Structure formats: C-alpha cells, structure tokens
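Input: one structure, supplied below.
Each chain you see keeps its place in the complex, though not every chain is here.
Labels for the chains are A, B, C and D, by order of writing; each one numbers its residues from 1.
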C-alpha cells in the first residue's frame, strides 16, 4: 500500500489538452473515484498513473517516489480494464499467473498465490478454462484476480463494471467493496456511473472537460456541489434548474410570477442566479394543507410515472416545470392539482456566468 | 418471407466455378494426353489414350523439377517468415507505438512498392553480386521479402487496428516488454491476420518470376516457375512437359490455399473492418 | 536503456528498433535500386561503368516526350487498365456478393474461384496463349466445331482481339482477388442496414445500389489502387501472351521499358521510362483517393 | 568431381535438343583436364530469357558464367561492349582458320575473334512429299511454284483446315530471318554493294509484296501466321495441316519421330527463290557461338573448354549423333560425314546461306532488328503499304546507324 500524489499533473495531445493540471493527494488505503462524463479525461488521468500514457506536465509520486519515468511494471500498480483485457488464449490460471511468471517467481509460490486468490474470488473451478468459456461476471473476477495476485500497492480500475448487466453490476460492486475492506489497498477507480461512485468512494474527483470540478466525499458532492455541473451530474433524476432574477431581497423565477423568498444571504452581487433543487427535496403535501408558508406552492401534475419503489411527477408551478420524486404508493395522478413544499435549506444557487456555487452567508 | 429454392444462385455459382477453373482443368487433362492427343485437331476433350507417360517422363528426364519445387518452397517459406516477423514488428510499431513519423513511413512504404520492378533488376543484381547473395536462398528470400514487406506491413497494421489495445496494455502492466508482447500476445491474437497475410505472401513469392530468374542463376537453385519456363525451347514448345510440370508445381499452392482459404477471407475481413 | 530516459522516448526507441529491419530490407531491395534508376535517368553512362556518369538533365525525358513508341505504350497501358479494371471490379463485386451468400459447398466454390489468382502469371499466360491459338487452340476448336464461325478467330493476331484477349486473362486471373478484398468490406456492413432498407421498402437491387455499393467505397478504393498499380505495371501478360503484338498493339509501358533496357541495353533512357511510369502510377493513386473521397 | 584446388568453370548453355552432346563433352573435357571441373548452368532455350540473364550478369561484371553460348546476332554487340574476351591469344591460328569464315565474321570485331562457332543452323523448305506426288507436282524451287503448288493441293484436298504454306511470321527475330530469305531470293539484300541500307530496293519491295499477297491474295497462308513462332508452324505441319513449312532444321527430328503423323511423308529442300534468281542466297542462317566472359577468373581454362567444344572431334560427333551442322568447315570433309546424309543435305543448303547484318550493326543490331520486325509486320498487317513500310524502315535504320 502506498499513497499517490499528483502534483500539477496534466496531459496534452499536441494542441489538445486532455487533462488540465491539478493536484491530488490520495492517502494510503483510500478508495478514490474519478467520475465524469465521457471524454472528460478520467481514463487519461488513470493511465498516466499506470504509466501507459506519458505525463506532459507535473510529477507523479507513488509511495513518496517520483515515478514519471518508471516502467508500468515497476510502479507497483495493477490495473483492471473496462473490457477485462484478459489474454484470450491463456487459461484463467495463466492469466492470473502471468505477472508473477514474468517476475521469475518460483513456480510453487505462483501456484500458491494464484490458488489463494482464486479461492477468495470463487474462481477455483474455472482455473483451467479459457476466458471465452466464462460469463461476464467471472471474467471480471479474473481481471480483478489478476490484479490482486501481484499484491500491488495501488489498484487502478477503468470502468471495470460498465460491460456488465445491471444486476451483475450491483453484485460485483459489492464484491469490490468487500475486497477493498479486506485488502485495504489504495484504489483509484474510474467510472461515469454516479451510483458506483457514490457507493464505493471514500472521496470522489469529479472531472468536467479535463478540469477538476470538485473533490470531496460522496456526501459532500451530493449535498454541497461546488458547481452547477457537479449538481447536475450527481443525482438521478437530475436536479431541477431555473433561472432567477433579483426582486428586492427575494428572487423571482425568470419568466414566471414565482417568487422565492430570500433564503439566506447570498454572497453575490449578481442580478441573476440559477437556482437548483433536487427532485427528492420537493415534498407533496396533502391537498388540504393550509397555505401561508412562503415555501408552499400549488402545482399541477403534468405526468406521473411509477418507477417501482418511487414515482416521478412532472409538475408545473406557475408555468415553471419541476420534477419531483415521491413514494411509489398513492401518488397523485396526471391532471391533479397538488400542494408542494420546497425545502429552502436544500435550495442551491449558482452563478449563471461562472456556474460556480454561490455560497450563503449563513450556512444552512 | 419464405425461402425460395435458390437454383439461380447455384447456377451462377457453378458458372463462376467453371470459368475460374476450366483453364486449370484443361491443363490437367492435357497432362494426361500423349503428344498426338495434345495437338489433335479437333481438340481432344478427354485424354485418349489416358496416359501417365508425361508424369513418368518428367520424373525420369527432369528430376530437377522436384528440386525447383523444393526451392520455391524454401524461398516462399523463408520470405513468408521474414515478412510476417519483421513486417509484423514494423506494423506493430507503426500502429501501436505512436511513432512520430508513422503516417509518413506508411505512405512512403506504399509509394516505393509502386515502382515498376523490371527496372530494379540490373541494380539489384549488381548489389547482390557484391554482397555475395546471388544463388543463395538468403538472397532471394531477402529480395522477395523486400518486394512483399510493404504489403504485409499494410495488411498487418490494419489488422492490429482491430485488436483491443487493452490486452497489450495489460501485458505491459504485467511486466512484459514490447518484444515479448509482440511474440506472446499480438502474434497469437492476430493469428488469422498473420495466416491470411502469410498465405498471400507465400503465393506472391511462389509466383514471382523476374527476380527469381535473375538472382538464381544456378540450375539447382531455381524456383518452380523459372524452372518450368526453361522447358520451352527456342523453337520447340513441349506442351506435354510444361502442362505436367505446371500441374505438379501448383499442387503445393493448391493444398495450402485449400487449407487456409477460410483464413484468407477471415483475415482480410478483419483487416478491412475499420 | 538509461533509467533517466522518459517513458515516451523509450517507447519511441523500441518502435524505431522494430521498424528498422523492415526499412533496411526495403532500402536494399527497393529504395536503393529506385534511387539508382532516378540517377540513371538524368545521366548518360555506360552500363558497366567503363564510361563515367555524365549528368544530362532532362535529356532523356525530353526524348521520351518525342518518342511515338512511348506514347503508344502509354496508350496501350491506359487502354488495358481502363478496360480490365472496371470489368474486374464489376466481376469482383459480383463474386464477392456471391461468396457472401451462404450455400452448400461454399468453401469449395470459394477455393475454385480463388484459384486463378494463386497460379503463377508466367505459367497461366502460357496456358491461355495455347487455348487462344488459332489453329489448334481450344477456343477455336469449340467455335469451329459448333459452327459458330467458319474461319478460325485470330485472337492474338488482331489488334482489337489481342487487347481483348489480354484483358480477358487479366480479368480471369484477378477478379477473384478483387472479390476477396470486397468480400471483406461486405462482411463489415452492419446487417441491420439491410433490414432498415427492407422496412423502407427497398428491392434487392435498390439495397445493392443504395446501401451495399456506397458502403463498399473504402474496400473498392483499396482494391482499385492495388489492381491499378498492377495493371499499370503489367509485364508478364503481354510478354508471354502477345510479345506486345500485333505490331505494338499490346506493348505496355513495362514491356517497352524492358525492351529498352534488356534488348537495346539503354539503361538511362529505360530508367526515364520507368520513372515516368512510376509518376503515372502515383498520380493515378492520388486521383483515386481524391475522386472517391470527395464524393461525400 | 571437385578434386583438390580444382578450377571450377561455369558453362552457360541451353540444352537445345543436344543435351547429350553437352554432357558428353563436359565429361570428356574433365577427363582430359583433371584440374578443372565444369558446372553446366542450363539456361532457357528462349533467347530472350537467356539474354536477360546474360545482360544483367555482364553489366554487373559478374565473373560467372565463364563460358556461355550466345546467339550469333549478339556476338558483335557483346564484343563491342567489352563483355567478351578476345580469343586470338588462346586459340591457335590454325584453330581459328578452321572455323566457318562467314560465321566467324559475325564474331569478329576489329580483327579480333570474340567467339567460336558451335553450330550452324538455317531455314529450309519442308514439304509434303506424299501430297506433291499425289497431284504430280515437282518439288518447287521458286516462290511462284510454291504458290501454285499450294493452290493445287488445297483445292484438290478441299479441306478448309489445310493450308498451303506456314512459317514464323510473328513479330520475332524469326520474322526478320524469314524476310531476309525472301528479299535475298529476289536478288536484294540488306546493305547494297556500297554498304548503304537497301531494305527498300525495288526487289525487296516486290519480295515483301509477295509475302503480303500470299496472305491476302493467294490465301495459301493462314491469318494466324502473324502470331506463329517456329513451333506453332511446325505443329501445324506435323498435324498434316500444311503443305509447306519454312523453318530451321531442328524440326526434322520431331517431324520424323515415330508418333508423328507426317513421318515418312515429308522431305525438305533449300529455301525457294524468285524466278530468275537461282543463285540467290535464300537460306537464312543462324547459329550459336561460344564465348568467354571478359571478367572470368579462369580465362585460360575457359578458352580451353571453348576449344574443346569446337574441336574437330567434338563437332564431328555432334554432327553425326545430333545432326548439328558443324561450325568448322573441315568437319564436312570427314569421311564419316558421308554416312550422315541428312547433315550433308542441310549443309548443301547452307552453301546458299545469308547471315543477318549483326556484325556490321554491332550493338545497334537489336534496334535494327526491332525496326525491321515492326515495319514488316506493319506491311503484313496492311497497316502500311509495303513501299511505305520499307521506306520508313530504311529511314529509321539509317537514323539508328547514324547515316
């Protein structure tokens, strides 16, 4: 196990900047997730750490040593690839044993280590098979096993679950979680799936077009997104956004009569704002709830859809569309009028220009 | 929706096969005719008498034919091995190792292969003479390799482009060097591509004429097409010998093509699928 | 390798190492002789070096421009290419479509169709020349016996027929190679495009013209370049089949260059012929690439 | 038999239907010269192929082959280029004097002899003796007689597959030989007495016109003659499909072979001439010589080998066993030669032989020959009138020769 430090690491391909310089300290045993949409530079960052991609600027330290020019195999890292990248012509055993063989480890020890890992991952019955004869989940496990046998100091995962179907993905995610708890190896994990990121990560690095948008724990990025991008990327269904303009101490939602009463001092001089509200933070009240609370509004249900445990309501409040998530039993149907309450503590505000979160003077 | 019986298809297939094959069938039939039969007018469509004399006489009078075929085989195999190994390495480097001039090199390699080969002969001969490569297998293998390397580099490079790069990266992470990756990962994984390229190069080499004629001047070193082309005389054209020798000389190619024809198609398919 | 060298440079060095043997062989076999040819074409020298090389600039090229036989050879080469390539392409596409169908005995059929291409040109032209023979060849035998003609057809003795005969042999031999390359492309067309076509109401023919053909552009380009390169350099075919005759009706550029070099022993002028021929081939490839790429 | 420190000679020669002779001579030579071994590098009998091989080797100054067989028409050219070793210092005066002088002249440049005659061959008129007999026709001596005899037989047989006359009129060297026979038979020649190009003399034009007329007027020649090489013509004659055949003597063997349909039904005579030119030299001559590579590392031994192959004994044996007309005159006088009736008869025809102008034109010969082949073909294809074709030919030959 080792810590990993990125000092002003950046990568360009000619004129194209794939990853802008940034700093990151990954502690020993930490599980760090790189999250972001396609093309944001996640793989590039991971591959720089792996040594598969040269580093354009900055220093990479693993366990305190600078490894910019070290061969991948000498960095003490092991990588699990998106499409497993198993050697299709070699048996499961040989796939897992390859790195050890190349290290010229004695045969007996190789066999012991591979067997131990296979045992741990439930792969013992398949050791003689070729990858083609395995199911997706089993292949994924072999890929992980191949990384484990090397007892690396750092695990790297590049979207290891994205080729699996939904059910298997959940299962493998849990296995990975357990594994990390058991081995405690520093792990860097790339994904574009926020559920994976939220459940697995100690900390999440959210990348947006090659730039770090936020680094924080899952709870931080969910509850205190640093930018509008983070707010929209995390959470499903996505946050409701609406443009608002200053109306005295209050804010009026542009194009509507809807006034959001001043909800805390905002540290901005701007005349306009983008407000954000998560669908689950809209509460549907019994229709007979008394008005008066400035945070209660009347809304029309445009569309109601059952997801299973939950339902989604497409609401219209004074012409402004809102998406709300409510329980899957006894929810209002399309056409009904309901009374909703917005939780002001949950309201987010972003600068429309910089898209950065506008802090509140009085934190909620 | 229902499948119609496809007599039309079979008719067209049979016709294509017939057209493709009849000169060879004619050649084979000829090899079983006696001299009178060969020149008979109107032509004999079926050998009458059906005779093996031509085969017997070729083995008794021109035992060197077997030597020619062996030479062709050695040169073909050697050239195939070199083009696959070296061409494979080069193709791998050009398609995977992010060389700065890879694109230009690829185009350059293609461009030099466009030069008319007739004009290369005098200069090649001179170089080979100076290098002591005349009448050696090494020499002709090198010459053929030079002719066909551009093709193999292009074929293999386009084949590699279809392979997932992650497997090689996994191998790097496992601690393999590039040579080892090439030999133990790329080679087995691109097997169909190699087989297809190799087979095509082998056939190219087997059929190559001008260089083989000039660079192998010793009788014992000649390749089959050159050797067989020795049979026609200044004045006489011994069809019985030539047809028989040709039939014998194409048997190896026929067998190899038959064995690997699936890979030719498969390999080209993968290569072209970009 | 030094530890301090960057990863990138180490990879690049390995790459150079991998490419070098191939480049060396190509340099020895192709590049060096090509350079010699180019040098020869700008000079005057005796072939065996008994007279020193003397630079004469474009003299040979100028002579070439005024050489009727060169223009004839160029014309013959173009005619041959222009006749054989479209036929090969058409047949190649047809054969590829055929081989893409599934039917019993497909493997065997594919082998049979492939086989002409595996036969040495030097030998197969001999076979054809024999079959073309006016007086005891197979074709005339059949034609006369069936009463199609009453005088033997002089396949190789008539200017037009000789060119035609040559084209037939070329097409016979190389359509299958063309088919192979096109088949490869054919197999990479997603099947659901054809299904979309069926849903849209396309007939088989419309599927072919609207989907198959446009999507085969890439493989067709490759096939065209490879084959045109060969057709523009055709040598063994006229050499063995017609000797370039009747008169010079089938004398290709390569054959002309061969005669200049090996019969007339004029290496300098011959080199000029070959260099011009190379430029023609190169230009042709570029034209193909641009013509086919600019269409969309 | 490579014994210690033996000299290894490489001899390049095709088998040319006398492979037996080559093997026999090598064996005997090795026996006589135990220090020297000879490797026989068999080359193609197709002159173009062996020429390509020689040219590539010789321009690169390759020391092998040490000895090689060359077509008589290449000798002047190769000698001029300095590729051949002069033989005067190796062969005795006496030996050189014994060679056929007209043949030797083709290999003599600036008074030096660069190659020794191996054998001579030439064209003859083969005819179907049975058919001539059937129609009571005497063996024709002139072209006029050939044409009328052809017509009689063709008409009489009524077989559309039967032609009167066949020969090698494809655009090859053989056509040039053929044409020379025709014009010489009409009293013309390539160069006139003053050494001027005379290919368009009235006699030459008339003779050439006869060739064209045989094709289009008299129709005794098939169209396919324009693509015939020697063996194509021989095949037709052998299949009984032609009355007359004019090619080299080599065809005698296959024609008289056991399974030949015309065995015993044919004979030959000297090439025809035109009426009034009985003494014309109408037999086109060819033949092969042996030469020593100027870059050979064993010139001494090489010359010895040449000498052996062209020795009286060797040539006599070849004449008797392989029907090869000797390249030296003294062999014809040998008593054994009376036994060899065939070779004698060939020899009579060679007395009226004509050689091609290769010695005079030297390294320009290939171009000259090419021009003549092209222009005669133009005439035969009626692309040009005979007069135009031969005038063009004369002009081009003059420009090639720098006249």
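Please note the rule applied: a residue touches a chain if its C-beta (ideal position, glycine included) is under 8 Å from a C-beta of that chain, and two chains touch if they have at least 3 such contacts.
Only a predicted model underlies this, so the values are computations on that prediction, with no experimental measurement involved.
Just one chain of each kind is rendered; the file's full complex, by chain label, has copy numbers A x2, B x1, C x1, D x1.
Criterion: only the chains that are shown with their structure count from here on.
With contact taken as defined at the outset, chain A and chain D are each touched by B, C.
When each chain is reduced to the average of its Cα atoms, A sits farthest from chain B.
Spacing of chain A relative to chain B, judged by their CA centroids, is 55 angstrom. Spacing of chain C relative to chain D, judged by their CA centroids, is 37 angstrom.
Counting partner chains per residue, chain D has residues 52, 55, 59-61, 232, 235, 239, 241 touching two or more of them. Contact with two or more other chains is made by residues 47, 135-136, 267 of chain C.
If the chains shown are joined wherever they touch, the resulting network has some other arrangement, not a path, ring, star or complete graph. By the touch rule above, chain A contacts chain C in their complex via residues 51, 54, 68-71. Interface residues of chain B facing chain A in the complex, by the touch rule stated above, are 164, 166-167, 169-176, 185, 188-189.
Residues of chain C touching chain A in their complex: 3-8.
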